[in-house]
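All protein chains but one are shown in place.
Here the chain labels run A, B and C in written order, and each chain numbers its own residues starting at 1.
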Amino acid sequence: MFVKPFSRRRVAAVVTFGFLLAGCAKDAPQDTFDPAGPNAREIDSLQRPVFYIAGVVGLIVLGAVAYAIWKFKDRGQDIPEQSHGNPKLEILLTILPAIILAGIAVPTVSQVFSLDKKDNDCVINVTGQQWWWEYDYVKGSTCGGVEITESIVTVSELVIPADTPVLLRITSRDVIHSFWIPRLNGKRDAVPGRLHTLRMEADEPGIYTGQCTEFCGLSHARMRQAAVALTTADFQSWVTNQTADYTSPEAGTTAAIGETTFIAQCSRCHQVDGLVDGAGNPVLAEPDRFVYSGAAPNLTNLMTRTAFAGWTFDLISDECRDRLWNESPETFGAAYLQGVWMYSAADATAPACFNETNLREWLLNAPAMKPMYTDPTKLAETGGKTRGMPALGLTQAQIDEIVAYLLERK
Amino acid sequence: MADIALHDHGAHVSSTGLSNNKLAMWLFLGSECLLFGGLISTYMLYRGRHGDGVGPAQLFDVPLTSVSSFVLLMSSLTMVLAVNSAKRKDDRNTNLWLVTTGLLGSLFVGAQVYEFTAFYNEGVGFTTSLFSSSFFTLTGFHGVHVSIGVIMLLAMVAIISRNKVAGDKAEAVEMIGLYWHFVDVVWVVIFTLVYLIPA
Amino acid sequence: MSTVTEHAEHEHIGHAEHEPHIPSDMYFIKVALILAGLTALETSTYWIDLGGFATPALIIMMTIKFFMIILIFMHLKFDNKLFSVMFYIGLGLALFVYCVALATFQFFD
Partner (left out) sequence: MAIIERPSVIPAAVGGAGATALATPSSSLGVFRRPVAATGWRSWVFTVDHKKIGIMYGVVSLFFFIVGGCEALLIRLQLAAPDNKVLGAGLYNEMFTMHATTMVFLFVMPMAAAFANYFLPLQVGARDVAFPRLNALSFWMFLFGGIFLNTSWFLGGAADGGWFMYSPNSSRLFSPSHGIDFWVLGLQIIGIASLVSSINLIVTVLNMRAPGMKLMNMPVFTWMVLVVQFLLLFALPVITVALFLLSFQRNFGAAFFDVDKGADPLLWQHLFWIFGHPEVYIIILPSFGIISEVLPTFARKPLFGYKFVVFSGAAIGFVGWGVWAHHMFASGLGPVSVAVFSVATMLIAIPTGVKICNWTLTLWGGKLWFTTAMMFAIGVIVLFTIGGLSGVTHAVAPADTQQTDTYHIVGHFHYVIVGGAVMGLFAGFYFWWPKVFGKLLNERLGKWNFWLMFFGVNLTFGPMHILGMQGQPRRMVVWPEKLTGEGFFNLHFWNQVATWGSFMIALGVLVFLINIIHTAKKAAPAPLDPWDARTLEWMTSSPPKAHNFDAIPTVHALDEFFHRKYEEVDTEHGARLVKVKSAEEVLAAEEARADAHIHLPSPSYWPIVLAFGLPIIAYGVIYNLLLSVVGAAIVLLGIFGWVLEPSVADDSDYDPPAGGSETKELSPVG
């Protein structure tokens, strides 16, 4: 699926010669014409006929214009009669569109209400901020038979049970964002001070990508998200893993040093649940002191995700990503649950799919990868708080340690 | 429709027989409806949003505002008398009523300044809350309109006294009158919606 | 619209500036007295508790005052219809648009 630019361009060139190839090749993963859940399908079932109707009306008009151009061009005929119109014809041509539109309006209205159903057992709070999404699985919800006994906080990658409706309660901590997973449902804006709901359901296990679609400032283009649907059993394991107790790295390893570095450098903003300092006191992040929106991504289970920082940069290699995205619904869950260890479960010490470069680059200088407001001279308005993650001036050694530590957050 | 005969009457002929200036003024007032409508709506939306701070119910001094509303209302009467005088070509009375109107208007603005200061002293400033921002913006806009009106009235008096009116004098007075009444009418609405109807 | 203007033209040919129907000063004073009375009534709601009745009563009085000033002080009643048309389009649009907008804040969810 993900071929190198050169060959893809060639494919594109060939494809232009006809629609023939369109059937075999794969369209973009955010194709709205390829719904993968009941909500999106319902919309699709309305959208398609509307497109067809519009197409037909368009063809009729264009046909009429083309015919008139051909038929009535100046061939030296007389000046035509100076007629001023034909009221009957005009009334007809007014009523006809009205009827067509009425035909579109009725299902539209009924669908507006049918898509607005809110009843649900599985509630997830979704909070947008510059420039990432936070998900908070509401304690006490039952998602596809799996009970959420402890609140789970994850970032950008929304994991849901397949074939089960979930209700997203969407809001924002700073500006307006918009949550959109094209293949599962339409958009809903995340408006600060308001709570909007959106139902989401995927038919089958798989990964469904999306994008923040309300302009939200500098890195709007790098605020993405994905929904990952898992079978109930897989979802159960995911939940179990997310709520599992924290395990410190084995003493003496680089990762163990990384834990201290992390506490020193990162935990003022980032929370790792269960992390305790040398004295055994829980390490609690205080992002509200440093970050304008008051939150930074929770890193407890970073390595269970496939991409980070607004789901923009991969945590897994291109090759693994292609394989994962093309995994069949049956095998998808198993692969996904391994996180960056995907496809190499045999050797638990070698995360075959882990894409270190992105993460290292990020730790070295995050704003260089993703434009963010971290320039101290421009932070007067927010009282010194950043919008995004600043460059921390870490040494290569520190980065090594932190990466080793983070690799165990799985 | 306008025919040739109409043109024989000489100057100031228009297809509708109406004065350009008056038509323009009414158009402008129609447009002002949407301006004040927007400000009033903003206030209506935000009037309850003052957090723990002071809200309209605690803040407003209705008796005082009633008096100033009354003053503004009466200035409409004096304005209309000025217009009538101008139509009778009675410069003396025109000026008299214009000055009176201007004074009543100034009184109103004065009361508003007093009111704003009092509110400010009670800790309700322009930036305090949504309620206060939208209140001051709405009433401030109205106050600015009144002030502009006062300036126009006094300028008119000066121009009439020096006999420098370009064009039709009675019409010029009438135009200011239209503006003035409109500003009054806006206050009628504001007074009721903002001050009298309990938030 | 065209009929309105046409009508106007015949009525006003040549002497557009002098409407014959301008009422006397006395008439305006009477109107002002009524307005003053209404204002007094309005203000009284501040002291007399009308309960749920207050708001509609106030709105009605406001509307009456509004139109008295528009129609009489501003001569809209006596003047050419075209002026009314121009103004009422604005007024009507403002009412419609803003009421709908405010309503959407009530109806959401």
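In the analysis below, a contact is a pair of C-beta atoms (placed from the backbone, for glycine too) under 8 Å apart; a residue touches a chain by one contact, two chains touch by 3 or more.
Just so it is clear, the structure is predicted and the values come from calculations on it, not from any experiment.
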| item | value |
| --- | --- |
| Chains in view touching the one left out | A, B, C |
| Option from A:Val61, A:Ala264 or A:Leu284 whose C-beta touches the chain left out | A:Val61 |
| Residue among A:Thr127, A:Ser141, A:Thr164 or A:Ser219 touching the omitted chain | A:Ser219 |
| Interface with the unshown chain - residue positions in subunit B | 1-4, 6-7, 10-12, 14-16, 18, 20-21, 23-24, 27-28, 30-35, 38-39, 42, 45-46, 49, 51, 126-130, 132-134, 137, 141, 155, 159, 164, 166-168, 172 |
| Interface with the undisplayed chain - residues on subunit A | 1-3, 5, 8-9, 11-13, 15-16, 19, 21-22, 25-33, 40, 42-43, 46-47, 50-51, 54-55, 57-58, 61-62, 64-65, 68-69, 72-74, 77-87, 89-90, 93-94, 97-98, 101, 104-105, 108-109, 111-113, 115-116, 174-176, 178, 180, 182, 185-189, 191-194, 196, 209, 211-222, 224, 292, 312, 314, 318, 321, 371, 378, 380-382, 387 |
| Residue ranges of subunit C at the interface with the undisplayed chain | 1-2, 5-6, 82, 89-90, 93-94, 96-97, 100-101, 103-105, 107-109 |
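Keep in mind that, in the parts below, only the chains that are shown with their structure count from here on.
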| item | value |
| --- | --- |
| Interchain centroid distance [CA atoms averaged], subunit A/subunit C, Å | 54 |
| Centre-of-Cα separation between subunit C and subunit B, whole angstrom | 14 |
| Multi-partner residues of subunit A (each touching 2 or more other chains) | none |
| For subunit B, residues contacting two or more additional chains | none |
| In the complex with subunit B, residue positions of subunit C that touch it | 5-6, 8-9, 11-14, 16-17, 22, 24-25, 28-29, 31-32, 35-36, 39, 42-43, 45-46, 54-55, 58-59, 61-62, 65-66, 69-70, 73-74, 80, 82-83, 86-91, 93-95, 97-98, 101-102, 105 |
| Subunit B - residues contacting subunit C, complex | 1-2, 5-6, 9, 12, 14-19, 22-23, 26-27, 29-34, 36-38, 40-41, 44-45, 62-63, 66, 69-70, 73-74, 76-77, 79-81, 84, 87, 168, 170-171, 177-178, 181-182, 184-185, 188-189, 191-193, 196-198 |
